[in-house]
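The other protein chains are all here in position, but one chain of the complex has been omitted.
Moving on to subunit A:
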Amino acid sequence: MSALKHTLTAESQDFLDNLRLYLFSSGKKDEEVKEIVEELEDHLIEAEKRGKSVSHIIGHSPKAYMEQLSNEMSFDFKWISYLPIIVLGVFAYILLGDSMRGGVQFTLLQVVGYPAVCIILVLFYLKMFKFLASTKLSKTKTIITTFILGSLPILFFLALLFANDAYKTPVVIKLGATGNIIAALVAIAIFLGISLWSKTWFTIVIPTMLFLPEFLISLTSFEKETKAILTISVLFVTLIIYNVYTFKKAKKESRI
């Protein structure tokens, strides 16, 4: 199969990659996505052998063509079950952070706000992936968009943090010393659980990546402010690196 892929022009290959990403972020069934991409790949190979261009096959608007295909394909409801798991993962992340700093305490605004922010972000990301797959952006615009997408979660959570200070809502959950230790263990258990469930390493790798530096920095004898600045900078940099890395990986993996 790989020998044949070489005969495809970059334009055709790009179209297939983008189609896969588009259908994937539209929540279409994996099996159906695979089938149609394979079928179109075969078609494009045959057509290119005879010197036809991509636009001869898909018309002049790749976006319109992707939409046409998407409209005929079924939505995979398995997708909806991912949302609670993502919310749970973020919850574990916040829980671990707070318990490490010794103060698990949630206000009503946070209890409602965190899941809401997660769901908004996930839906927004899916929309953006669809948009990026069906629109041709210049290199600069792609980099800017990736950067904005990468920093968006931080902005959202910071906004929630400020809102929480500005609007006093009642404290719903507050844990003591033992409670904090238990909370940390619960959070770690959730990370391990999601990792086992999804058969991926990232819910173990990311928390380690994020919390290990903070934990190590907290052991140093720097000033409180220096520690805070160090922690935030390390966090920001790792998040951007990770986002760029996963975005590239997602595009690359969609070729397999």
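In this section, contacts are C-beta pairs under 8 Å (C-beta built on N, C-alpha and C of every residue); 3 or more make two chains touch, one makes a residue touch a chain; residues count from 1.
Criterion: contacts and distances are computed from a predicted model.
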Choices "Sorbitol/mannitol transport system substrate-binding protein", "PadR family transcriptional regulator PadR", "Type I-E CRISPR-associated protein Cas5/CasD" or "Murein hydrolase transporter LrgA" - which one is the UniProt name of the chain not shown: "PadR family transcriptional regulator PadR"
Of A:Leu21, A:Leu69 or A:Leu149, the one touching the omitted chain in the full complex: A:Leu69
Absent chain, residues of subunit A that touch it: 1, 3-4, 32, 35-36, 38-43, 45-47, 52, 55-59, 65, 68-69, 71-74
